[in-house]
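Rather than the whole complex, this shows some of its chains in their spots.
Naming follows writing order (A, B and C), and every chain is counted from residue 1.
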């Protein structure tokens, strides 16, 4: 029950700080004889990697992942897979000013309250750098799930600007620096975020994750619900403040008739749902429809605009956070959201197989 | 890693079906020498109990809880506490019609897809009747947390009708059948829900749960985050589709300046936050501010309005769900939300004590 | 991670005290659509039931088990199975004398040291009465394992008297009150234990548990080793002080040549081991040979012979334990050992299926 682990059978344990020598994770429970190499993992890390546009932190990390165990002659052996990425572009001096100060909205204060000590360099363990290992683990989860299950995510809102869902085009998602599925909205965001970035501010965002090709029957009652696990997984992402499945918070405004996903037998005998308000999960178990989840990401708390705060000595201060920060951390949360979904699904695939054969 | 258990150190395992002989739970990990009797638990069950107004199911259950173990001479002994409630007003015949049919939006279909068998009587294990045991466990969690931590919830939206937060009055919450903190809105809901009920429809809702008196420092990085555990706990409640902490999904629309909860040292040397956008949690750890969480509850899927569906034989049908259903299950979710928050906090209190003394 | 639970996927949580109203357990993770009724469980409980000969406690408990959940129309549903046995023959007054005294070799003192409170009636939670639920859970585990895996146990030593293994006959095991596979030794034990019983003393014993029909490949490295789980399961039985797999402690006295279980291909192409020093487990994983485990059971600590002790007031006392005690608790540990083996194997069967398909 390590608090740095997640999953039941597909079990990931991460370690490492933003400015330590390396970060890494152990992925345990992986089925044997799956072809796996660094080349299966690196593309996902490259999507999340910082410094790829002016809209993400300028920290330069190549994020080259190494497999240190659990793979033999190109195949998984069923034993724990250790992944490691060396940190190369730490600039801890950037953080000297805030070693004894608490950034509002940041974990500085609470880590200090809990532990009485904190690695202040780049946020230490609370840094979003940890999410690189989620992405790496997610790549392994995808290999377990196989090619029939597709997991994709996109940014659907930045600040007050929502996409136009009628314009949704998955091909656009990787064609702009925001993972935006709507080319027109991407332009709006580009202009807006440039202003925000230059003014030393930041913006929040919403990520939508969709899993297609799902079989019915994965998940479980009552506390092991598939949606409860997705909620935990997405809320555990840095800066997440809300999680929705299907209609999400908006389900509150519907009537029973509106919300019912009616069913019909297709001409080929298949079972068809006429809508997907449920987001693919009923009673904690997958229905076979696409799983649709969303999570909100708050605006980066490290901003250049001065904010009132206090320091460890108990003095009032004004704080400006220098360093190399993302003006919208929601952008890089997109591949992280995909990865967490993949991990939850791989876990439930094995849980289902364990109990139901 | 039972899927019918939750919590790490404060560990609750529930069992039982809606129309079986009884429901119950084991609460393990409770500290010794806490005064406990049925009288500490029953008031919370009475709040959740069905049949108390025309706005909840007319099933009559006294929901009398019995303590079968773990308490000796009025005190907890540190050994597992077994709680049991006998079911008394099952009317399984009400469900005969749907034994082989799948209600849209209900777990009927997914349980069948997973297990190839289901106890159709009253929804079996997927029934919200299970939540009675959450409420009972929550009462024990409150005893562990002690009187300084207050956990209260209210219904803040029903269908499209939100409360006016300026009218919030905790005294109103128990003065109307909706746990509504705003007397004016309660009247609107009353009228609206009466119509819905008579028309055989149902409405969704949003519940807000607030924990006050929190110390700073409970919670943990990275996957054991306090907010990740709350998200899992609230999303595991029947019919929940979204979970928010603090600003929730709305955090996406804010700038970094707006979202920052600035801090100041008070005249008495205490640490004061000037706002609470974070909902009391930063980096997965409590800040000492009130914890504010919300969850949406979809409209009851068992409605009288005919809906298109299929049956186990793979035939298209129209389905009308008779039986005694809540026109708005969100109402009775209010004490359940409080209970889940209490359970998560009791668990983290012990986790924190374990690691940090 | 409840300390009153065991198993990973086949997960059992027990509750109840010796002299409370009832004892029970939740069995979670059971595959669906297994035929199950009380009649599948009761015979195993009857084997463990007290009061069946003059060699076990004279407490009269019918130990009638009830299934309260998880079974519908005679089949498991995949949801938690609750089993309960009502206590009927508590005589708590027998224990009035020792309410404030500590029996040497008993858990009285340590429960008090840990919790500052204890249910002294019949040993409360530390009573071997809890093992009835292990036996009940074991009966369900057997149903999961199916008829091809046979799990049997026998008493192979009582006090200093070992059986003659050349006389081993499984048919004898249920033909004497000791579960002794050697008719001659049973007679010796009968005479010996009668003396011990009359003198108010007690004897230790050794139980051997054998699982046949095992496939190769169940178990796991490194901490989830099949033998590590068996060791934990058997050592958790009341009064157990040692656990052995295969050669056990005696493996220390062998050379590598002696200990090697040589292998040969049989005429039918099957793989044959020429010996079974390993007790069916290599590297924590089953080899397909019979699993052979043993555990020692210390003599009952509740004896009539006066012993020096202390009481809660910190005074020196002499203590005599009245009540109805087993002169050799090892006897009734035989069905308990079988049950624990069954539970561990059912758990590993599902774990193996989860990872390796």
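The rule is short, and it goes like this: a contact is a pair of C-beta atoms (placed from the backbone, for glycine too) under 8 Å apart; a residue touches a chain by one contact, two chains touch by 3 or more.
The structure presented is a predicted model; accordingly, all values stated were derived computationally and were not measured.
A single sequence accounts for all chains of the complex, and while 3 copies are shown, the assembly in the file contains 4.
Heads up, the rule we're going with is that only the chains that are shown with their structure count from here on.
If touching chains are joined by edges, the resulting network of the protein chains shown connects every chain directly with every other. Although subunit A and subunit B carry the same sequence, what matters here is overlap: shared residue numbers make up over half of all numbers found at their interface.
Superposing subunit B on subunit C by their CA atoms means rotating through 180 degrees, a value rounded to the nearest 5. When chain centres are set by their Cα atoms, the one at the greatest distance from subunit B is C.
Look at where the CA atoms of subunit B average out and do the same for subunit C: the two points lie 39 Å apart.
Rounded to a whole number, the gap between the C-alpha centres of subunit A and subunit B is 26 angstrom.
Residues of subunit C in contact with two or more other chains: 1, 9, 29, 32, 78-79.
Those residues of subunit C lying in contact with subunit B across their complex are 1-5, 8-9, 11, 13-17, 20-24, 26, 28-29, 32-33, 68-70, 72, 75, 77-82, 114-119, 124-125.
Partner subunit A is touched in their complex by these residues of subunit C: 1, 9, 29-32, 78-79, 221, 350-351, 353-357.
Across the complex, subunit A is touched by residues 1-6, 8, 14, 102, 104-107, 109-111, 113-116, 125-126, 130, 157-160, 196, 201-206, 216-225, 227-236, 240-265, 269, 271, 274, 277-279, 281-288, 294, 296-303, 305, 307-310, 314-316, 330, 351-352, 356 of subunit B.
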